[in-house]
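What follows is a set of notes on a single structure, which appears directly below.
Shown here: the complex without one of its protein chains, the others still in place.
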Amino acid sequence: MSLELRNINRSFNGKTVIRNVSFRAKQGEIIGLVGTSGSGKSTLLRVISGLDTEYEGQIIMNDKQFEGMNSSISFIFQEPRLFPWLNVLENVTFGLKGSKDEKKGKGLKILEQVGLSDSSELYPRELSGGMAQRVAIARALVTSPEILLLDEPFSALDAFTKMQLQDLLLETWESYHPTIILVTHDIDEAIYLCDRVIILRGKPSEVVKEICFNEPRPRNRTSSQNAIYKADILNSLDLTKT
Amino acid sequence: MSLELRNINRSFNGKTVIRNVSFRAKQGEIIGLVGTSGSGKSTLLRVISGLDTEYEGQIIMNDKQFEGMNSSISFIFQEPRLFPWLNVLENVTFGLKGSKDEKKGKGLKILEQVGLSDSSELYPRELSGGMAQRVAIARALVTSPEILLLDEPFSALDAFTKMQLQDLLLETWESYHPTIILVTHDIDEAIYLCDRVIILRGKPSEVVKEICFNEPRPRNRTSSQNAIYKADILNSLDLTKT
Amino acid sequence: SEGNTDGKPNKIRLDYATYSPISLVLKEFGFLEEELKDEGIEIEWVFSQGSNKALEFLNSNSVDFGSAAGAATLISKVNGAPIKNVYIFSKPEWTALVTLEDENIDLVADLKGKKIAATIGTDPYIFLLRALNEQGIDPSEVEIVNLQHGDGATALTSGSVNAWAGLDPHMARVELESSAQLLYRNPDFNTYGFLNVREDFAKKYPGYVKRVIEAYEKARKWTLENPEKVAEILAEEAQIDLEVAKLQLERNDFTESIPGNAHQKAIIEAGKILQQSEVIDKTVNIQEIATELIDSSIAESTIK
Amino acid sequence: MGKLLATVTTTKEVKKSQKKQKTNTLHTIIFGSLTPTILIMLWELLCRQGVFPTYQLPAPSVILKTIITLFQDGSLWTHIGITTLRVFIAFILGSALAVILGSFVGLYKKAEQLFDPMIQAFRSIPSLAWVPLFILWMGIGETSKITMIAVGVFFPVYLNTVSGITGVDRKLIEVGKMYGLSSFQLIWRVILPAALPLFLVGLRSGLGLGWMFVVAAELMGASKGLGYLLVLGQNTLSPELIIASILLFAIIGKLSDWMLKLVEKRTLTWQDGFVQQ
Partner (left out) sequence: MGKLLATVTTTKEVKKSQKKQKTNTLHTIIFGSLTPTILIMLWELLCRQGVFPTYQLPAPSVILKTIITLFQDGSLWTHIGITTLRVFIAFILGSALAVILGSFVGLYKKAEQLFDPMIQAFRSIPSLAWVPLFILWMGIGETSKITMIAVGVFFPVYLNTVSGITGVDRKLIEVGKMYGLSSFQLIWRVILPAALPLFLVGLRSGLGLGWMFVVAAELMGASKGLGYLLVLGQNTLSPELIIASILLFAIIGKLSDWMLKLVEKRTLTWQDGFVQQ
């Protein structure tokens, strides 16, 4: 599904947070969204998801204007947002349709992939921070959505687990090419995963820069080109320079 | 305040999570705690803080055995844990004693330092993820505790803000030399901030390695020595090797 | 009520009630206050919603004088209440059997197999049982539905029951405003209005019991002389129509105020019926208790 | 139903849109009084048509006349005043006791084992049942009346306080503990605010029950008050008095609840809850 944002503006209590954000994501593209804390990245994802309707501007999906909810979108929120009354497996299969066994099968498979097979019976209060985040990731990926909105999905994971899950995301992408919008503050991650990075800056924040990475995937995590990209992005983020 | 752990064991429902963890932190030392997701880092901090008393082993502070709570410890939890009914300033000054003006003054000063002067009147539900985390950091630092327990304090921050706050932590440390235990999954961060990194691994997890960094602070974020350290830590973390 | 050393109460507490018009008159004109003003005795008035409230107040030492139906007083006495009857505030015909015109019930005998509302243990209930008894109908041949007095009236007029053992002023009101009519009346099956005093008070301050009775007498005389005005007072106090109040008063006989044999007989009859229906324990000697309850001496010596 | 899916906004934003609605307050009031107005009109009509005879169910106009009469001879204010005062005092006392006991029971297992079983047992005893006992223990003065109403207030407040406390997020309590708060401070600064939503519902429930207990209270030798009016109406079979007092109960009860609801709205602005569509 292709996705286009046209002149999105969003204000809270009269204070504009996002101004005139426009970009287009082709079907199957992975777009990174980078910006300092409080620059409106989560807000933008909420606008795209349809959860927030108090914006100005247009959201266009597959060339049709779109308002309200769309069940082919999955959203990994910045917090895990697990249902405390469901255990890990039930949380993961929450959005699945079909027979009980089918759901259970799919759920267990994805739990295996995020490394939580042992924990399928635990309740959210018994999970570590990173485990909860992995459950949230599993819950979003298991429904095979056409558009994936990821809000810092790997932030609570150690370097090692993080790499595994980044690769899991790429595998998922390989299998049916969903469109992915990935908010991240890990620039290496953006460079490793994305086709393009959009940088938000300013108060209210606007798109200040777009950087395309054309290397074919799978990419090298430590190529020298990466350092250049990284410096470029960090430079664009730096608020001290205007 | 010096801090020593002796043979700490902790089980949940009969399953041992941490086994025989012992280490000693000198007064004013900054110790990093690194391990994969679910390896018991947060559990260990809870044991040290006194919130969790169902452990086996001993905690010794300033050479006295210690049980229960100790108000000279501050804890930044893995989640922001802000009080939803208090605004940002009130959250930050929650643990302060003294006159109203005094508290407000201190609160505003630290909010300035974490870059949230504009947001002192906002309620937690109006904050972005990174802003909430910065409020939690401010709340912990403002009381000038003798021991600081930090559980992935900078995980929700963009690269740029993260660096600023790492420097803020070092400044705080310079001013009165608290003992700091820092759980992190950002290895660069550990190398930049810590005197020593302790690596937890296994199920149940044990201390598998300690690495000391002897460079004087402030350190260079991109020295070549760092890459070596980093490879070393990543290697120790890698669960595929046993 | 806590006495001084010289056998004088600080305060006398009386109840007043819409079913005792004399008490309303007494309160309205303050005869007793006037009488006892010089002695510095305070008078406190307590409103009684019904016989059993008045008796509850007496039992809990919340009032010194309480107005209740004879039968209710008897039941309370059987249960051991330390009270005695010293005065009769009226010979009321406050209860009768009521039906609606279109129920086609003309005789008590027609009640067989019908639903009748009554409040168990109260005068209307005793009246119903005695009326049935007179006709040789066993209580088990009718269906007695236990309803509070006012609810019985509502149940009757809305057709939930066929008949109702009614009580004034409800009865007067439904009579005037609906097609309800009195099926059977018999003033002698009513058990009189008893003014009771706590034994404790009577023992301590016999003189003041007398003074209260004197004041009641004064109010009674006034009542007899001014029926119109009494109706107004009643209508005002009970928030009912003047017409209803008048009808209710018509059925009250205020000529006899000294307790005596007639009263004793009435409550003994009531007591027997109550024993039959197991409201009062069968082993109790009603005769004895009735004699113990009614003390006519003070009234006799006060009223010539 | 589909509409529900449309928007979720935070309370703050709703406030903004409520500002828009301020001009629409009138609209809300009109909307809110729609149902009662229709019902009352229907009722009047049916009475005029003679479907309900007056001795059973008098017309609203008759009831209004009764209220106006009471109002004109000045006794209405006395009745309302005394009952409101009783409920007010009892509400304060009852809920204070409920908070204290509820906090103890919520916080300490020993206190729960000691008190809770008894309190739960008392909870299902009808108000009328207390009347003779209260008269016995406390006579028929204001003490017994106020105690009776306070009993009504007590139970819902108690129950909600206990539940509120045991439901407070452990995570927040831990923060309080890290700052070395004493038990009292912990209750005051963390547990009570966090339990506030449940506690406020308890207060509103308790107030409602307080109004209900007025009748039982005023059976104990009252000669003034709304409960007295009601029972008088029942004892003298005047339906207009009964219904007039029911209406007065409804109106005053509604007003008092509305005040609590305002407090609730004020104190819970921080809640990031579900927003109605």
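In order of appearance the chains are A, B, C and D, and numbering begins at 1 in each one.
One rule holds in what follows: a residue touches a chain if its C-beta (ideal position, glycine included) is under 8 Å from a C-beta of that chain, and two chains touch if they have at least 3 such contacts.
Keep in mind that this is a model prediction, so the values were computed, not measured.
Between the chain not shown and the residues C:76, C:95 or C:162, the one that touches is C:76. The residue from D:99, D:191 or D:220 that touches the chain not shown here is D:191.
When the full complex is taken into account, the listed residue touching the unshown chain is A:69, out of A:1, A:69 or A:170.
When the missing chain is restored to the complex, the residue among D:66, D:95, D:147 or D:160 that touches it is D:160.
Summary of contacts with the chain left out: across D:47, D:70, D:150 or D:209, the touching residue is D:209. Mapped onto chain D, contacts with the missing chain fall at residues 1-5, 8, 10, 28, 31-36, 52, 56-57, 106-110, 112-118, 120-129, 131-133, 136, 155-156, 159-160, 163, 165-171, 173-174, 177, 182-184, 186, 191, 197-198, 200-201, 204-205, 207-209, 211-216, 227, 230-231, 234, 239, 242-243, 245-246, 249-254, 256-258, 271-277. Although one chain is not displayed, its contacts with chain A can still be listed: residues 49, 51, 69-71, 73-75, 77, 79, 81, 83-86, 94-95, 123-126, 143.
Interface residues of chain C with the unshown chain, by the touch rule above, are 52, 55-56, 59-60, 72, 75-76, 79-82, 117, 119-122, 144-148, 150-151, 154-155, 158-161, 279.
Everything below uses one rule, namely that only the chains that are shown with their structure count from here on.
Central chain (C-alpha centroid nearest the global protein C-alpha centroid): D. Between chain B and chain D the centroid-to-centroid distance comes to 48 Å (mean Cα coordinates, whole Å). Annotation for chain D: residues 12 touch two or more other chains. Looking at chain C, no residue sits in touch with two or more other chains.
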